[in-house]
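Here's the structure we're looking at; comments come further down.
Heads up, one of the protein chains got dropped from this complex, but the rest are sitting where they should.
Then we have subunit A:
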Amino acid sequence: MAHGHAVKRYSGLMDWLTTVDHKKIGILYLLSGGFFFLVGGLEALLIRIQLWKPLNDFVSADTYNELLTMHGTTMIFLAAMPLLFALMNAIVPLQIGARDVAFPFVNALGFWTFFFGGVLLNVSWFTGGAPDAGWTSYAPLATTTFSSDHGVDYYVLGLQIAGIGTLVGGINFLATIINMRAPGMSFMRMPMFTWTAFITSALILFAFPALTVGLVALMFDRLFSGNFFEVSNGGNAVLWEHIFWIFGHPEVYILILPAFGVISEVISTFSRKRLFGYSSMVFATVLIGFLGFMVWAHHMFTVGLGPVANALFSIATMLIAVPTGIKIFNWLFTMWGGSIRYTTANLFAVGFVPTFVMGGVTGVMLAAAPADFQYHDSYFVVAHFHYVIVGGLILGIFSGLFYWWPKMFGRMLHEGLGKLCFWTFFIGFHLTFFVQHFLGLMGMPRRVWQYLDGLGFNNLNLISTIGAMLMGVGTIVFLINVVVTAFKPRDAANDPWEDGRTLEWTISSPAPEYNFAQTPLVRGYDAYWKEKMEGKKAMTPAEPLGPIHMPSPSILPFLMSVGLFIAGFGLMYHQHIVTIVGLAITLGCMLTRSLIDDHGFHIEPEELQDKGVKA
């Protein structure tokens, strides 16, 4: 095969701005998601400091509402989602034996739109007020009548731009997982993490358009005096709640399913045992994804939808406990009879199981509509969703990061610091949120800036604040760990945990640019483990060594996102010229991309040999 035409290869900063390599994009997602996680965490700490004693005046009422809004929005859209995308990008193509994702250019575009959407949202802190209507941004509070500054505009436009990134990212993973699996990797041989990434991407495909539509409607209300949610002009405020939760509930599963995948991989690897009930795990994941679209109104039991709707949504919600229970028991029985090694990654995974169960059971309690009349919008709900999101998702992400860090960076994170991170974070977490169940039951509503003295809330709030500080310490220990690790030599083995079961452990750490010099032949579930058990050291290649086609790097995704970022400002401040310039940049880049063919380039077999890379 002939050489591809010469392609400009960049280095340094330009390399990162133009990369279309899924591994580098994964790292970009990790860095920016991690940054926003710190921002959201700082906001959380300020919230907890405000609440450490009754009638505290640490922040003003307005600032407090901005903090709670930005904490929720940042953590969901700008921290949790990108951190999951970081793991999905870094690992899914490796797990299915692919050389890249289906659309590398789109992958880069997804990252940059997310990044600039997130930056736009956070710019609001410096331009006269962040959004303050809650991450749910319910109308009429979020309409211009009651929120006349630009805060909610930033919410609408920032999330819209970031949402584009998530949507194209989801589509990309669907296409990748459907089309790019290595020979022999049938759907029912896919690793569990890939399965959950697949289902999550399908959920993104169906859920994010609802958010897009809702945000467009709210944008019209705010910027062009539309009346979608303006009751006095025939709009409907409850409509926003429906649209938001038709997106918002699947979003919860979008977040938690990949964490389930991580836990499945980690527990199986460190128990040195095949995942128990693999096919029922897959079935349960699909079922959770499906049911996730049927239960949005359980966020709205008190809205007055009537007893029929409340009864139906109660039962539908309770049903989700069944597939979730299947997963829990499958994990426990994967460990049963295994040989469990407690690395940091596995500590997070094992800690996840009981923690998530606690979040799950309160979820079933909340499903009972009449009881929810008491729990709703109280600290009980705050405790519940932090148990599933922090206790589920964040523990899952930490577990995944410790597990795959060597595959992403070629270095093992320090185990001692890792364990310190686990224990401080884990204990801090339970200290923070366990007591909040009781605060809610004792009558403390959520999203409160102050509470009165003498209501019996003081001690529990103080405990909660101390717990939050401990979680902060855990996070700092993790950062120290990352820095310490970065100075160590890049010496991680292909299979650093020695019990790796899936394809990503067959290639070097970090993976070479082209991932697999030869596409591997997959002969069963846990492909690498199967080969190991048959005494082989490597996968059987499915093709002869040949030139590898690679996509060219491109600055266009970055520029397109900058264009949207500029247009967002123009829209917000009604500067039409700015809007047009911004959109022109974006559309111009699209035109350039469409008109100029770029066929990428090839890496020749000789170059592979030079680097001494094995299959």
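Worth a mention:
One rule holds in what follows: a contact is a pair of C-beta atoms (placed from the backbone, for glycine too) under 8 Å apart; a residue touches a chain by one contact, two chains touch by 3 or more; residues count from 1.
Throughout what follows, contacts and distances are computed from a predicted model.
Comparing "Sugar ABC transporter permease", "Response regulator", "Cytochrome c oxidase subunit 2" or "Ferrous iron transport protein B" against the UniProt entry of the hidden chain yields the protein name "Cytochrome c oxidase subunit 2". Of the listed positions A:L441, A:A493 or A:I555, the one in contact with the omitted chain in the full complex is A:L441.
Residue A:A133 is the one among A:A133, A:L157, A:A511 or A:C589 that touches the chain missing from this view. For the chain left out of this panel, the touching residue among A:Q450, A:T485 or A:S508 is A:Q450.
Taking the complete complex into account, A:L332 is the one of A:M14, A:A175, A:L332 or A:A493 that touches the chain left out. The set of subunit A residues touching the chain not shown comprises 54-55, 60-62, 64-65, 68, 133-134, 138, 140-141, 146, 231-232, 236-238, 271-274, 276-280, 302-304, 306-307, 310-311, 314-315, 318-319, 321-322, 325-326, 328-330, 332-333, 335-342, 350-351, 353-354, 357-358, 361-362, 364-365, 367-374, 376-378, 423, 426-427, 430, 434-435, 438, 441-443, 445-456, 459-460, 533.
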